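Notes follow the structure.
Note that one protein chain of the assembly has been removed; the remaining protein chains are unaltered in position.
And then subunit A:
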């Protein structure tokens, strides 16, 4: 009774792995693989030979990734502020409204950004009306602002939703800790700094670790929709490079080689960071025992 599902899991998750073979053949669409010549590691070499492109793409990927990791404490701060709100109704309203951006597609995000920030958009209208600027400026076409703008977009989309996991963590703190601190005369800020923050640190640590592990493949959809010729030098990440070379240009072996290298480095990064974390903090990002005590790397569904 589960066989059809096992077949589906195999078809949609494992068969694509065999597609990595295209990185080793001079494959062109339309010609079967059996008639394509085997080229060994030629395409991997080509990827590294095109240093300028590769470095640019890597820099963009890493900078954008680190900027969003740098911004991640904002969710923690927001969760703490929410938790410190006396009125439950107010807190619920804020939480509901700030999570809304998380549930819309990046196409809608892009459309909203166009309505607000493009040359004819709201912001320019407003600034021109106030005579603060003479000429409309378009932040989405400004390469100098591209990195920060993209980070701002992902913060806008993810801040509210990102805080939920921390609110859950705060709700799990033993209230006796707070009561004891209060008896000892600790003020509100002191309780935040000495109890709330340290208690949610493990959650923050795991999420940051996962973010670092996933740094090579984040937000493809976002950079895809915001991509344009003016900011291409700043928002072209590894994933976009794979798309541009492999699908837009049609150089399938080259694109596959880039993608394959990326996937392997990513998974190696995840497991080595996890090993490091276990060694240093004794903390794993996985549930290493299943519900029945079986060993393995089970996902901790709070974080994935």
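The rule we apply is simple: a residue touches a chain if its C-beta (ideal position, glycine included) is under 8 Å from a C-beta of that chain, and two chains touch if they have at least 3 such contacts; residues count from 1.
Quick note on the criterion: contacts and distances are computed from a predicted model.
Matching "MxaL protein involved in methanol oxidation", "Electron transfer flavoprotein beta subunit", "Metal-dependent phosphohydrolase" or "Carbohydrate ABC transporter permease" against the UniProt entry of the left-out chain gives the name "Carbohydrate ABC transporter permease". Touch with the chain omitted from the figure is made, among A:35, A:125 or A:144, by A:125.
Checked against the full complex, the candidates A:145, A:164 or A:273 give a single residue touching the omitted chain, namely A:164.
Residue A:112 is the one among A:62, A:112, A:211 or A:273 that touches the chain missing from this view. Touching the omitted chain from subunit A are residues 1-2, 5-6, 8-9, 11-20, 22, 78, 81-82, 84-86, 90, 93-101, 103-105, 107-108, 110-112, 114-116, 120, 122, 125-126, 129, 156, 159-161, 164-165, 168, 172, 175, 178-179, 182, 187-189, 191, 217, 220-221, 225, 239, 242-243, 246-247, 252, 255-256, 259-260, 262-263, 267, 270, 287, 289-291, 294, 296-304.
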